[in-house]
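Only one structure is covered here, and it is reproduced in the block below.
Of the protein chains in this complex, one is absent; all others appear in place.
Now for subunit A:
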Amino acid sequence: MLVMAECKASAACWPTRPDLSTDLRLGLSLSTSLSSSSSLQAAESIPSMPRNQVLLSWPPIKPFLRSALAASASRRRRQQTLFVKVYMEGLPIGRKLDLLLLDGYDSLLVKLCNMFKTPITYADVYQQQVPGVKAAHFLTYEDQDGDWMMVGDVPWNLFLTSVKKIRITRTDKC
C-alpha cells in the first residue's frame, strides 16, 4: 500500500500566485464559444481574436515571466508623461501640463482653474452642475487632425490619445 505523505501543511501554505482558475474560466468561456460555432469547420472565416477579449492563457509565456512583465508594465506607466501646452485667450505666455498626472476631466478643470485663477467650464452639460456660476471661459483642445474641439465630449482615455494643445477660450466668443 502506498504511503501517502500527509499534506496537512500544504493546504495552509498555499503560495500566493495568480488565480489561474479565474483566468481559466475566462479562457474557457471564450474558447467554448469559438468551438461551438458552426463556422469552425472553415477556419478562414473565423474572425481573429477581438482585442478586448484577452485570452489569459495566450500567448504561451510562463507565469513567472507574465507577472514580471505586468510589474514592469505598471512601472513604465508610472514613468510616462504627457505634457501639453495650455493657452489662455488673451495671454501670450502659455503653461505646460502633464495630463497623465490627472485622472479625468474634473481634475483637469480644477487644475486649470488653479493655474489661471479663473472659473472654466467645458461641455455644456457641466454648466448645469454649477448653477449660477457662469464661467467666463470654457475649454477647447486641438486634436491630431488640427481641429479645435470642445473638451469633454469623448471619454478621458480617448481624449488623452488625441489632444495636442489646450486652449481656454472666452465664453462670449462662442
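Heads up, the rule we're going with is that a contact is a pair of C-beta atoms (placed from the backbone, for glycine too) under 8 Å apart; a residue touches a chain by one contact, two chains touch by 3 or more; residues count from 1.
The working rule: contacts and distances are computed from a predicted model.
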Worksheet entry | From "GTP-binding protein", "Isocitrate dehydrogenase [NAD] subunit, mitochondrial", "Serine palmitoyltransferase 1" or "Transport inhibitor response 1 domain-containing protein", the hidden chain's UniProt protein name | "Transport inhibitor response 1 domain-containing protein"
Fill in: Footprint left on subunit A by the chain that the document does not show
2-10, 13-18, 20-21, 23-25, 27-28, 31-32, 34-36, 40-44, 46, 48-49, 54, 56-65, 68-69, 72-73
